[in-house]
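Notes follow the structure.
A protein chain is absent from this complex, but the other protein chains hold their places.
Chain naming follows the written order as A and B, and within any one chain the residues start at number 1.
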Amino acid sequence: MAVSSSHNLTRRGLLALGAGAGSALLLSACGGGGGPAGPAGPSKAASAAPTTYTGPKVDLAFWNGFTGGDGPFMKKLVERFNGEHPNIKVTMNVYQWADYYAKVPAAVTAGQGPDVGIMHVDSVPTNAARQVIVPLDDLAASLSLTESDFSPPVWKAGVYRNARYAIPLDVHPLGMFYNKAVVAEAGLDPDKPPRTGADYLAALEELKKAGIQGHWATPFPFTGTFQFGSLLHQFGGTLFSADAATATFAQEPGVKALSWLVDLITKGYSPKNVGQDADLIALKNGKAAYNWNGIWTINTLNEAEGLEWGVAPLPVIGDQPAAWAGSHQFVVFKQRARDDDKLAAAKVFINWISQHSIEWAKGGQVPARKTIREGAEFKALEHQSVIGSQIDHLYFLPPVPGIPDASAQIDTAVNQAILLKKEPAAALGEAAAKADKILEQNRKKYGA
Amino acid sequence: MKALRASAWYLMLTGFAILVIGPLLWMVFTSLKSNGEATRIPPTFVPERFTADGYGTLFEGRTQAPVLRWFANSMIAATAQTLLILLVASTAAYALARLEFRGKGPLFAVIVGTLLVPSFVLLIPNFLIVDRLGWLDSLWALIVPGAAGAFGVFFLRQFFLGLPRELEEAATIEGANHLHIFVKIVLPLSRPALATLAVLSFLGNWNEFIWPIYVIFSPDYFTLPPGLSILQGAYTIDYPVIMAGAVLASVPALIIFVVAQRYVIEGVSRTGLKG
Partner (left out) sequence: MVDLRARSAAVVSVAPRPVRRRGRFTPLFFLAPYLVLFCLFVVVPAIFGGWISLHEWDYLLPGKPFTGLDNYLALFDPDSRVSGDFWTSMKATGIFTVASVPPLVILPLGVALLLNRRFRGRTFFRAVFFMPFVLGVAVISVMWRILLDPNIGFVNHLLGANIPWTTDLPWAWISLVGITVWWTLGFNAVIYLAGLQDIPAELYDAAGVDGANRWQRFVHVTLPGLRPVALFVTTTTILASANMFGQSFLITKGAPGVETRTTIMYIAQEGLRDYRMGSAAAMSYVLTLVLVAVSVINFRLFRSRS
């Protein structure tokens, strides 16, 4: 059970990291030697404080997938950074996320990769194993960043084989968006969104009486799979075992979660055959009352003229609160020739953006850094802080390479069940059996 | 009677045309709606209020993207590749249709056979080859490899086989060599086929969006499809912007078609064979 021991090592390594700078440096050396993409020796730059860069002028290429309403916020931050750091010039390139994840490995292989980038937390271990990105333990160590500066699951998710590969920038959880006018029309209090499963179903029943199908259950990954995962965790389950050896999403909590979503249709709270994006469009048009969607939806709804909307944490349908979240994390790409000046500058950049991530939060995100998340400025961001209040109840996939391949099977099961093609238990069972085979092959492939 | 038949015929044609053009009108109208109206339930067809916001987003946009530069890159890449295909495919097709040499049958079979190989198999190997050639992140990568496909050769060979041989035979008797026959007789006779191949090749390159992901890194060398996909955003549902991008990208391609199809009409019938 190589996987579970490596996971334990990871946990221990993180504890050591918290214990003191000495052990953190040791860990960094271990990570460097043990991780497949480790630098040849201890970095000179590691010892310099990454808050200032005094070397010769360097250019940094910074790539990401912020093509939506979030792009301008990051661009402004980068411009400010460039203004304050005359010897570092950061150039930001934006691609569609899907293109980005295909393009970056190709560029890195060709020796034309960028210096700094953003990755979703689920993609970090795969890219670490494929040697696209390099370990950042020395950065974390020299900034004295620890788990307690972030939230434990977000921070842990960036570790692969005892080495840290990513520094969290933000988390973007699911929230419950609702149309205030529709809710009020059905005689419900638009300022008191339902908090429990019983409240939620009662509200849907009231809406049904008023002729509104309140919660459109979408069979597509955005965000049907996320809703399923959130419910599953609320019912006390996990998608995979902690060591990612087996898929656990077909167990009882998973079946309960998926059945609950399917029941929305059979009870008449949702139409059948909901298409992609139709759930959110329905909300905007007053055809639905609730939509569990990502925090990025704030931008979409803000642009809708004359729409009165609100957002709340996901109601607790199961036994405990839980919500899906993604997380954007900083990564540094492997280069053919190591350039210590660029590395040092990259660290200054990452640290600076992280410290100024309140500006980023304004673009519709929850900052990963605790001090910023708990600051008055973030609390003043009405919608973001409501969604951010779920921070201690978020779940992430186990950080093993290739985990997205296995979790893609969940999409199929959710699709089959919500389109009423298969019973939830049968759909999940088949998907889990396939996911187990994928996990097994991934262990072989990535040598875990 | 004749007039009745003519008008019935126009009616049928127009009916077909409306079916074809309806969705395109919807696209153009959507590009001229506000985002709110574009996602309204029930949907509208003609905009209640016309707005060019979708186009505005593309040009000044969120990222101040070099749309005109992408446009130029698309033009250069598609034109250059089309010319290259016309050159190499027509000569090879002539050899396969008109010359006798050993191994011709098997060679043709191999060329057509490669059409059966899904292009995804070739993607990563081609990426590695283009890397070796030093063409990554340059327009060369968008021009040359795509010209090697078997489509043009197969297409022109089929057309050359259908050409009447009488003129060529007469020229041979007069002592003309193959280059002369190819340039002076076969190519002029094949104007409809060449124009058709040119349009199809141009469009194929113009709309290509997977290969550029792997070989182009700098926004300066982007063509329109990857460029527009950046502008259209990932999470936000902004149909007018998507449709505006589509209209923008398709107008030049449509102009090329209208110009080129004149050569299709003025094919054999006007090149001296009539009567």
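Methods note: contacts are C-beta pairs under 8 Å (C-beta built on N, C-alpha and C of every residue); 3 or more make two chains touch, one makes a residue touch a chain.
As the structure is a prediction and not an experimental result, all values here were calculated from the model.
Student: I'm checking contacts with the chain that's been left out. Which of B:Leu58, B:Ala77, B:Ala193 or B:Leu231 qualifies?
Tutor: B:Ala193
Student: Sort through A:Val94, A:Met119 or A:Val132 and give me the one touching the missing partner chain.
Tutor: A:Val132
Student: Quickly run down the residues of chain B that touch the omitted chain.
Tutor: 10, 13, 16-17, 19-21, 23-24, 26-27, 30, 41-43, 45, 87-89, 91-92, 94-101, 104-105, 107, 110-126, 128-129, 144-145, 147-151, 153-155, 158-159, 161-165, 168-169, 172, 177-179, 181-182, 192-193, 195-196, 199-200, 203, 207, 209, 225, 229, 239, 242-243, 245-246, 249-250, 253-254, 257-258, 261-262, 264-265, 267-269, 273-275
Student: Just the residue numbers, please: which parts of chain A touch the chain that's not shown?
Tutor: 36, 102, 105, 109, 126, 129-132, 216, 219-220, 271-276, 278, 281-282, 285, 287, 402, 404-405, 408, 412, 415-416, 419, 421-422, 427, 434, 437-438, 441, 444-447
By definition in this document, only the chains that are shown with their structure count from here on.
Student: Quick check: in the complex, which residue numbers of chain B touch chain A?
Tutor: Contacts found on chain B: 35-36, 39-41, 62-63, 127, 131, 136-137, 213-215, 217-219, 226, 229-237.
Student: Looking at the complex, which residues from chain A come into contact with chain B?
Tutor: Listed in rising order, the residues of chain A that touch chain B are 65, 67-69, 71-72, 75, 93-97, 99, 102-103, 106-107, 109-110, 112, 277, 280-282, 284-285, 287, 294, 296-297, 299-300, 303-305.
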